[in-house]
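Questions regarding the structure given below will be posed in turn.
Let's look at chain A:
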Amino acid sequence: MAGGTVRAAKAVMHNKHVVNMEAITKTFGIVRALDKVTFVLDAGEIRGLVGENGAGKTTLMNILYGMYQPDDGNIRVWNEDVSRNWSPRLAIAKGIGMIHQHFSLISNHTVLENIVMPTLKWGDIVPQWKRFASQIETLCGEYGFKVKLHERSEVLSVGERQQVEILKALYQGARVLIMDEPTGVLTPQQAKSLFELLLRARERGHSVVLVTHKLNEAMAISDRITVLRGGKHIATVEKRSTNPQEIAKMMVDREWISPVMRNQPPARPQFVMEVDGVTIEEKHREPVVENISLSIGAGEILGVAGVAGNGQMELAEVIVGLKKPKSGRIFIGGKNVTRWSIRNRRRAGLGYIPEDRHTHGVITEMTVGENLVLDCVENPPYSQWGITRPWAIDKWAKEAVQSYGIKTPGINVPVANLSGGNQQKVVLAKALSMNPKILVACQPTRGLDFSATEYVRKKIVECAESGVAICLISSDLDELLELSHRIVVMFQGKIVGEFSREGLNLDQLGLLMAGHRSG
Partner candidate 1 sequence: MLRKWFVSIVVFLVMTMLGLALVGFDGKQLEAAPSKVRVGAIYSIANPERAGGWDRAQFAGLQILTKEYGWEVSIAESVPFPKLAEIASGYADKGFEIVVFTSSGHYDGLAEAAPKYPKTNFLMMSVASKLPEVPNVAAFSPDMYIYGALVGITAAKASKSGVIGVVGGVPIPALKLMFSGIIEGARSVRPKVDVIVSWVGDWVDLAKHREVTLLQARKGADVFFTVTGPGTMGVYEAVESAKGLVIGYAADWHSDAPKAVLTSVLVDVRKMYKEMADAFLAKTLHRKITKIDASYFKLADFRGKVSAGVEKDIQDTINKIQRGEITIPVKMHPDIVGK
Partner candidate 2 sequence: MIESWWVDLLLAALRAATPLIFCALGILVAERAGVLHIGVEGVMLAGALAAIIGTVLGGNPWAGMLATIAAGIIAGIILAFISVSLPTNQVVIGIAFNLVSLGVTSFLFRLLAKQLQVLVPAIPPLLFGLSPFALAAIVLIVVMWWFLFWTGPGLKLRSVGENTHAAHASGINVVYVRFAALIIASVLAALGGAALTMGWVRSFTDNVTLGRGFIALAAVYFGRWNPLLALSACLIFGAGEALAFRGQGTGAGLNPHYYLMLPYILTLLVVGLAGMARGPGDAGKPYLRR
């Protein structure tokens, strides 16, 4: 009798939807981020949730996890209506765990504290750290994690942090794992082992939502794929019965845009920029960049590959003049510019697209027009005798808005009001308007959607074709492969490999990025 009930319950369990979100609507200010979106998740499935940037994927998942309150709609978890007063605390209690794109680890706390903290109660005056640690060790063994529990999470690598996040969710007893853009910061090998891990979780009956804008990832491991576009649910399809082209069409509502035509490398490049034996030390006297030499010819695109945090950004900052190298020299057009100021380097023809457009690229509180002339406002025709000439600035700003296709209500609108893609176009227009001879571009398409990405890449290629030497630093391998003539790989501040376009070996590239020297 009892056994029969259990079996019946199991059958019901199997058919039951884990999550049932109906007609979810959410607006931020005047932007409608989600419009009556319905999302149903079954037990034991891996679901790909795809869409362009701004399609509402992350917002939807944040609502499911209780981070945001929906304006309208119903949420049912394990067949229980939880629409009211839904919060992360309740979500965790119901077995939902979310790993955010920007991790929510507290960098000052140890790994153990980070994992255990959410499960502690306000009355836990004497937490049993030993017992917690052994429980986590057991869990680690089960899933094949290797983490140092008593290390401060600040010192962990990105991959390790992600493991800790997953471990945290599993330790809380998560039956549903929401992974928001999990592979953005991982090497191909790390991404592969992450997917193996997710498959293992599915075997144990867990459900996984994989939020991504990378189609091939979604296709690789998902059972079903849900497509969002512009805050609306477009379709949920079985993976078996679809193909990437169809999904892509649903994502962008147009056919797959063909990759930018690769430009031809210049036959005998004349080197316009050289970096000779540059070493950079941080505060703690540890070299973050060690003895790096490279040269870029006119019309050439040099790609710098590497997982974020291996010294690429420091290298870019030294070239631009934001940081001083401990040793080594930098040449622009044959002149030693190592001791030059940023301004003089810019005059010598150096353009810069910074990694983080908010801190170095644009001043978000200032208007589009002001930002566009920020670097050259002291020069004629924008000013004379030190006094600005607004009409000249307006004229050029209007031209730039038109020629770069910046979507803005006007040139007097603060840049903060623009979307990420259009902000990046402002940065691009600003950098290219000086007619640089050398362009240092850091993560130029990060966070941009398809069309903006395509636009930026096209501009970079055009630049190279007109004879500009380009140093392209990116953690997006596809981008590097598509644009670069040569690729160097950085790992822990050193160049560990160089490939010409013809001699490219993808496996080896991945291994080098992960620090494997052999092979």
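In picking the candidates, the idea was that all candidates are chains of the complex that A comes from, given by their letters.
Heads up, the rule we're going with is that contacts are C-beta pairs under 8 Å (C-beta built on N, C-alpha and C of every residue); 3 or more make two chains touch, one makes a residue touch a chain; residues count from 1.
Please read all numbers here as calculations on a predicted model, not as lab measurements.
Looking at 1 or 2, the chain of this complex that touches chain A is the one numbered 2.
The touching residues of chain A, counted against candidate 2 in their complex, run 28, 65, 67-69, 87-93, 98, 100, 102, 104-109, 113, 116-118, 120-127, 168.
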